[in-house]
Structure formats: structure tokens, C-alpha cells
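Of the protein chains in this complex, all but one are displayed in their positions.
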Amino acid sequence: MDAVPRDLLRARETWRHRHLLDLERLTAEELTAILDVAAVIKQESDDCRRKLSWLAGRTVANLFFENSTRTRTSFSLAARRLGADTVEFSASGSSLSKGETFVDTARNIEAMNVDVMVVRHGTPGTPHLLAQQLECSVINAGDGAHEHPTQGLLDIFTIRERCGRIAGLTIALVGDIAHSRTARSNIWGLTKLGAHVIVCGPSTLVSRGWEKFGVEVAYDLDEILPRCDVLNLLRIQFERQATRPFPSVREYALLYAMDRRRLERAKPGIVIMAPGPINRGVEITPDVADGPHSVILDQVTNGLAVRMAVLWLLTR
Amino acid sequence: MDAVPRDLLRARETWRHRHLLDLERLTAEELTAILDVAAVIKQESDDCRRKLSWLAGRTVANLFFENSTRTRTSFSLAARRLGADTVEFSASGSSLSKGETFVDTARNIEAMNVDVMVVRHGTPGTPHLLAQQLECSVINAGDGAHEHPTQGLLDIFTIRERCGRIAGLTIALVGDIAHSRTARSNIWGLTKLGAHVIVCGPSTLVSRGWEKFGVEVAYDLDEILPRCDVLNLLRIQFERQATRPFPSVREYALLYAMDRRRLERAKPGIVIMAPGPINRGVEITPDVADGPHSVILDQVTNGLAVRMAVLWLLTR
Partner (left out) sequence: MDAVPRDLLRARETWRHRHLLDLERLTAEELTAILDVAAVIKQESDDCRRKLSWLAGRTVANLFFENSTRTRTSFSLAARRLGADTVEFSASGSSLSKGETFVDTARNIEAMNVDVMVVRHGTPGTPHLLAQQLECSVINAGDGAHEHPTQGLLDIFTIRERCGRIAGLTIALVGDIAHSRTARSNIWGLTKLGAHVIVCGPSTLVSRGWEKFGVEVAYDLDEILPRCDVLNLLRIQFERQATRPFPSVREYALLYAMDRRRLERAKPGIVIMAPGPINRGVEITPDVADGPHSVILDQVTNGLAVRMAVLWLLTR
């Protein structure tokens, strides 16, 4: 049994939430607490590589009602690298096809003595509903276009790791803001921590209404580019769009793709992020995705650190 | 390595069966032995929450050829809470699509040194067939409309836990008896242990032929209700029925659903069970499903205890 560092024990004692449903309702102090725990865990686990036993005997259930490679696996590995057991559920093969309600399915899983339930669902608010109905901890792993708090946290963690701070940075979220839960979680987290956030994309995907969330709205990437410390290139979620919001993928790429030409006009230390899965040639060109400014794969590794931190804080 | 309580070691020494295929062929003493082992394990594992290491190094394979959330997961968690490894197979993604026979698939899995194979299949008798062909232990997790012995055991365990005994109780199985493997396993187990069992439902789902199994056949729930200590509300298995066996779901609910009105005319301590997944508003109303008489979620937790007990007894 590895000893838990005192910092982590103290952080967990003062943590007040049973669930992680969104970043909207977390304070700057709480956000910082998660990031700090994640940093300690990343170090203690040798960059999330070494297996710890701090949650030995606990069970984490993944309840995924939308396709997912990285998030599902990231939670599963995060849980197991802390010594917990995991169980996996997906929409297909479940009793939902026998007429059971979503809440009854979740309650049944909980009755098997699950400690944390990680939920992804196409309908906004589903994790909040479950949190009201269950005794166990609930983590939102994406609810429709609403929030994806651990994605927001891993993006913020990666920026803080690379830039040393969040406050005072200018960070642009580029692309499909309208359909992006990642955008919402980033906006809540980054603005609370003092960043200047710009949302930028075609007017069919970015409305003026975002200004009320304290962010700048822009339609011309080339105009804002020289001011940005970080670009977070959101995927065009073709599968969420009823109608194509721009004339062609080629036109989108012409206006918004991060390519070598744009990189030359950006700040020298600009950080290029993408929550993935990336559409190469759409929101980012391969040379930029694989280049020195890109932190896309760091984001994946940091996803483990952040999820280990959240699992640690929520589990009593 | 946690010490195994002496009671459990003794129970395993005297256990004579290599497989658990049905409750029909178990004696009252054997049924009681399983329930007693389950009770010890439930206590030792802190209500099936704490992980034990009694089956460390063993491998349990789940071979499911029908959809399942709770049974598959329950077996998987039961195995892992005893320290065993698990492997999962389902119909899709298997070599059956390449023309291999079911028995050859199972033999191949066995040749990977699996200790226990948990089998669910739509065809009655499939686990018995495998038991003849394999060296490892086979547990029937449901074979068509034939038997589902661990469901029967967990129902009986829950009744015994709540009522303190089985002998002398009047227990009604209500609803879709014809298509229910749970009904069959309950009938065999409960009658052997001395309960008076009533099967009750529309005549299209409950035939007079059940009387030869030593149970009372009834068609009017309201008539038998005042005599019952336990009601086990079987799900209407819409997916198993070629033709609708009653005019409408609404009429079924009117005649057989357990609702507040019926609860008032039942014995004060009546126990309401359902094997789940439940169809809210069909066989049970939400207020009763979530009320104080309901043991539906206890059944789920006890499913772990009973399956841990069976895995323990079968593994040498």
C-alpha cells in the first residue's frame, strides 16, 4: 500500500462536493484545488504511468450512452491506476432495450456497491438527474452539448502546465462553439481563473449571445490570432449537425484551420490544443498537429492526471 | 491474503456439485447451504463492498448470448470481489459468426484455463450441454424460459433475510409465468424450502399445468392478495412473446399491477420483489417500487452475495 501524500489527504478533507457535474458551479479555489491535486498525482504516479493503490477496493462504473474511445478509456485507466476496479456499461447490450428507465438502470448498478458512476449521455442534465437519485458519486463525462467538466479541467491543466498560469492569458476557442460541451466547460473554468477567453468561428456556429458569459466573440481568426497565447481548436461535430453550417469543409479550413501560414503570424510561444478526435485538414493541418506548438497528446496524458484527481477527491 | 472463515471452508468441503445448472436438482439442505454461505460472505465483505482475495488467481468467464446488464455485471463484480479475474464474451464479436459451434467456442475458452464459465443462452439446456462437455464449472445464468438459478437463490435469500424464514410463508409469483425462467427457479427453490407458492396471472400466461409442480394456480390477484407474505412481480417479457397475451398493457396493469390501492389491502408486512428490469406502470407503480415494502434494490445487492457464494462453493 503506497502512502498517500499529506497534501492529497488534506485536499480531500476540505473538498465539499459529492459529484462533479459541471465547472459552472465550482469556485476558482475549487478549480485550483483539483489542478493542484492532479499535479501531485501526476508526479507521484510517474506521469500517470505507475499504478497506485489509493483507491484499492473501490469500484468505478462507466455508464456510456454515446460512443467514446478516449474518455471512457481514460476514466477506466485513471480508476485502475489508483487501484480501483471498473465495470463498463454501454447503451447496446443493456436492459434499456427491455423497457427499463435510465434511472433504474443506474440505481441497479449502484446497488452492486459502486462508489463512483461516470456518465456520458446525449441529453443535457442527465448526470444532474442521476446525482439527485443516487447515493454514489456521479461524474459527468459529457451531457449533450452542455458540459464535459473533466475535458475542461484537462485543457486548463495543460495550459497551466505549459504557460505556468491561467490568469492574464488570452485563450481562443475556435470552431464549433454551438455544439461543443468542451467549449462550455472551458469557458466556465478559464474565465473563473482569470483568462481572457475569445470564442471564434463562423456566425452559424458562434452567436453574439456568448458575450453574456464574459467572453469575446470573434468571427475572423486572422484578426485575433496575434493576440492569442493559446488556441483550442474544437472539432467540427458533423454528427451533431442537422444542416451543414458552412458552405464546404474546404471553405471552413480556409478561414479557420490552423496551418503553417497562420502559425507564422501567431505569438512565438503559442500553444495549440485540440480536444480530439481531430479531423486532420479541417480544423488543423497535420504539420501543426504534429509540430512543437501542439500539446494534443499532452492533453491525453493529462486527462489521466485530472481524472485520477477527481476520482480521488470524490471517493471517501 | 484474508483468512477464509472456517464455516466457508467446511461448506466447500461438503459441497458435491461441480456445476450450478438449476435449482430443480438441489436438495433443501443444499439450497440452505448456499444461502448460509452467502450470508457469511455478505457479512465478511461488509455487504459485498469490501474486496476479498479468496479466489485470487482464478478466472471466471462470462459467456452471454443474450442481452444483460445486471446479471452479467453482477457475476463479474462477484468474481472480482473474491479476487478472481474475469473475461467477457458476447454473441457479437465472437467466432460463432465464423461457423464455429457453441461447444467449440466454450471449449476454446476453457482451454485458456478458465475455472468457472457463466453461461446465458436463449436455448433451454445449453448450460447442461456445456457441463457435459467441459472440465470447468458451469453456472447457468439463464437458459431460455427454463431456469435462472442464481436469480432464484437471490430472491430466496432476500425473502429469508427480510422474513427470517421461508417455510410456512405464502409467496405469490405474479405475471408472466409462462415465459419466466425466474419463476421456474423460484418455484423449485421455494417449494423445497417449505413455502406455499402461488402463481398468478392472466390465463394466457399461467396454465393449470403448474399445479403439478406443487403450486397453487390463481388468476385473480385481488382474491389471493390478503393471504400473501411476499409478492414477486415478474416482468412482462414483451421480447419473448410472439403474440400479445392480453388485450392491452393498461388492462394488464389494472388487473395485476401492484399499486397503492392494492398495498392497502395486503398484509401489513408484505414484501414486494421484482427481478427487474421493471416496467414502471405495468407490473408495479413507481410509488410501490420505491416504497418501504419494496426490496428490489436489496435483491440486486444480494445477487452479489449469492453469486460470490456459488463461485466460492464451485471453485476448488
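In order of appearance the chains are A and B, and numbering begins at 1 in each one.
The working rule: contacts are C-beta pairs under 8 Å (C-beta built on N, C-alpha and C of every residue); 3 or more make two chains touch, one makes a residue touch a chain.
As the structure is a prediction and not an experimental result, all values here were calculated from the model.
Residue in contact with the omitted chain (choice from B:11, B:34 or B:109): B:109. Listed residues A:50, A:165, A:244 or A:260: the one in touch with the omitted chain is A:50.
For the chain missing from the display, the contacting residue among A:59, A:74, A:150 or A:232 is A:74, taking the whole complex into account. In the complete assembly, the contact with the undisplayed chain comes from A:276, out of A:152, A:189, A:202 or A:276.
For subunit A, the residues in touch with the chain missing from this view are 47-51, 67-70, 73-74, 76-77, 80, 90, 235, 238-239, 276-280, 282, 297-298, 300-301, 303-304. Contact between subunit B and the absent chain runs through residues 56-57, 59, 85, 87, 89, 93-95, 97-101, 104-105, 107-109, 111-113.
Definition applied: only the chains that are shown with their structure count from here on.
Between subunit A and subunit B, the centres computed from C-alpha atoms are 40 Å apart.
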